[in-house]
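Before any comments, here is the structure.
Missing here: one protein chain of the complex. Every other protein chain is in place.
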Amino acid sequence: MISTKTKQTLKAVGAATAVALAMTSGAMADGHGKVKVGLITTLTGGGAALGVDIRDGFLLGVQQAGNDGIEVVVEDDQRKPDIAVQLADKMIQSENVDILTGIVWSNLALAVAPAATAQGKFYISPNAGPAQLAGKGCHKNYFNVAWQNDGPHEAAGAHAKELGFKKPFILAPNYPAGKDALTGFKRMYGGELAGELYTKLGQTDYAAELAQIRAADADGIFFFLPGGMGISFLKQYSDSGIELPVVGPAFSFDQTILGAVGEAAMGIHNTAQWSPDLDNAASKAFVESFKAEYGRIPSIYAQQAFDTANLIASAAAKADVKDMDAFRAALLEADFASTRGDFKFAPNHHPIQDFYVREVIKDGDVYTNKIIGVALEDRQDVYGVDCKM
Amino acid sequence: MTTILLIEQVLNGLQFGVMLFLMAAGLTLIFGVMGLINLAHGSLYMIGAFAAAAVAAWTGNFLLALMASLIVAAIAGAIIELTVIRRLYDRDHLDQVLATFALILIFSEATRWVFGSFPLFLNIPDALKGTIILPGGIEYSLYRLTIILIGLAVAVGLFLLISKTRVGMRIRAGENDREMIGALGVDISVLYTMVFALGAALAGLSGALVGAIQSVEVGMGEPVLILAFVVIVIGGIGSIKGALAGAILVGLTDTLGRTMLPVIFGTFMEASSATTVGSALASMLIYILMAGVLLFKPTGLFGKA
Partner (left out) sequence: MIRERYLNMMVLALLVLVPAYAVLMDEPFTITLATRAVIFALAGVGLNLALGQGGLVSFGHAAYFGMGGYAMGILASHAQNYEPLMEVPFVIEGTNSMPVIWLVAIVASALLALLIGALSLRTTGVYFIMVTLAFGQMFYYFTISWPAYGGEDGLSIYVRNQFPGLNTLDPIQFYGICFVLLLAVLYGVNRLNKSPFGLALNGAHQNEERALTVGINVYRLRLVAFVISGAITGLAGALFADLNRFVSPTMFSWGVSGEIMIFIILGGVARLFGPVVGAAVYIMLEHFLGGLSEYWFIYLGVILLFVVLFAKGGIIGGLSKKETRHAG
């Protein structure tokens, strides 16, 4: 029953996983039924690095859970919302999955999550956490294991305040997630700004913005520019002669792109719910096994997907997925050893968790992050008050 | 906005324009000589950047990396010219668009297959790092200044090549009368391969130069490609002079537009909606510019009627 796509993925993952996933037939050890998970993520085109990490982290989590009843179908959304919706329909209508997960981008999640929950399936987000789905548009069958989108930006705002920024310059792309980022930063920073800029989505040349920053007499910079935009900005920033402290959410300082930024990212403070050096047993074991399996340090995307897989496995051990009320209650308990240590769900099914301040370091010849402090403790998003389930 | 900032933004616009010129020059040359519209030009830009990143990682030498970008892109260009492109010269533009669109798909996924999904690292050489102080106290990136100079040097070189050399004479002849040049005994297919490889090499160089300050990743070529199209449409397709003028016009419009529009709107609007409206309008500005130019000159500024 494993789709060709999954089989092909499994080859890449290694024989051990293939065995773990292929043994889906036969009675379950704990007596519960099978769980079929549809993982839709971006495996081709520009943002493929993130999707690859989500897939790999998730499959590793499933493999280690030791639950033979969890079956995974992987599909590529090409980062196109209409393809993602189509795949969701396919997984629900012809693959009969019980749970959907895997989407990287907020705009795709906003297309898929309502489609999944409307058709009576669980959607468990391993990355995107748009405000709509945490507040008014929340749903009893929608869970987010990563963060509400504002979280890392709020943490950066809190850290900027702690660093004593008086007049930071802030910028983000001109699209909804970019606006949420600046709003989130300002919410926790609360002070005066030297300037606020929206750049074009996909923009790769920041000379004009850097000139404005230089002229603005700022004392710090906050930016949210995911993917290639962040790489471009950091390279150009380091060459601009501006020497201001920079803070940002982890997206531009993550393992998937640090290698491409290199020296330019050294020493920058960034905020996330996790870091590869986080000191707890689950995290250490995860980093070791991920390195052994794939030969690279896991990113936060891999970590979130790994936690997602473990959350699903923990619920599957307690309840039958066909009994949606029982399974939902089991998910809500979040009874698994999270790689971020403390983890629990708020009433709107979004995490209550700590956000750390990380610093980019060079470990041997690999750039990575290390934790230097805590930005926010037990942070819960602000949109939950609008959530009526 | 102070004068210094304004001058700096003009320099930024110039640098952006010069970078676009390197892309547009090849496109417009290929169109002028062979009558071919090449969507895969953005892929050659990407190939140049990846070749440079690979060689820089291997040797650590930026100059070698630049040379590699030129050579690899030229070779890739020659190969696709020999296998695919030359079958398209006497086809209509629709076939050319579709075939080169197919080449984009092939090149993008093949690059991802070889180099993986993660962006590559390519950095500015140490000698060109940092800023210098220009007359008037303007602090400007040395590397960006170098790009401006390289771009202008290439422009001059192309003018000389086309107006002074034997090859250039043939190129001009080919633009004016394709049958005639064949009748004169010039091996037209060799000339075509050379022109295509030259255009490819320029695109590759541009990719490598830009790759050092931007992200070297799959799909990096297409946004630049569309801008280069806007440039040659404004300048007049087939005209190198037009490509230079169009590139600098687009570079300046885009850079100044996105910095000044929010400020201008801010004088009569509330700050955050001024930023929103200004940024939205700025992202469309060069297309509006293009529509404006075509309204008055349907074949571009320097195009032949």
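Going in written order, the chains are labelled A and B, and every chain counts its residues from 1.
The criterion applied here is as follows: a residue touches a chain if its C-beta (ideal position, glycine included) is under 8 Å from a C-beta of that chain, and two chains touch if they have at least 3 such contacts.
As the structure is a computational prediction, the values presented were derived from the model and not from experiment.
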Omitted chain - touching chains that are shown: A, B
Of A:Asn107, A:Thr183 or A:Ser289, the residue in touch with the unshown chain: A:Asn107
Touching residue (missing chain; options B:Val10, B:Leu82 or B:Ile226): B:Ile226
Given B:Ile237, B:Leu256 or B:Ala274, the one touching the chain that is not displayed: B:Ile237
Identified contact with the non-displayed chain, of B:Leu63, B:Leu98, B:Ile132 or B:Val190: B:Leu98
Interface with the unshown chain - residue positions in chain B: 31, 37, 84, 87-88, 92-95, 97-99, 101-106, 108-110, 112-113, 222, 226, 229-230, 232-233, 237, 276, 279-280, 283-284, 287-288, 290-291, 294-295, 298-300
Interface with the undisplayed chain - residues on chain A: 3-5, 8, 43-44, 75-76, 80-82, 85-86, 89-90, 93-94, 106-107, 110-111, 114-115, 118, 130, 132, 174-177, 179, 198, 200-201
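The working rule: only the chains that are shown with their structure count from here on.
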Between chain A and chain B, centroid-to-centroid distance (C-alpha), Å: 35
Chain B-touching residues of chain A, taken from the complex the two chains share: 43-46, 48-49, 52, 174, 196-200, 202, 204-205, 207-209, 211-212, 214-215, 227-229, 231-232, 235-236, 239-241, 256-257, 259-264
Touch list for chain B against partner chain A, complex: 1-2, 4-5, 8-9, 12-13, 15-16, 108-109, 112, 117-121, 123-124, 129-131, 139, 141, 143-144, 210, 212-220, 223, 255, 258-259, 262, 272, 275-276, 279-280, 282-283
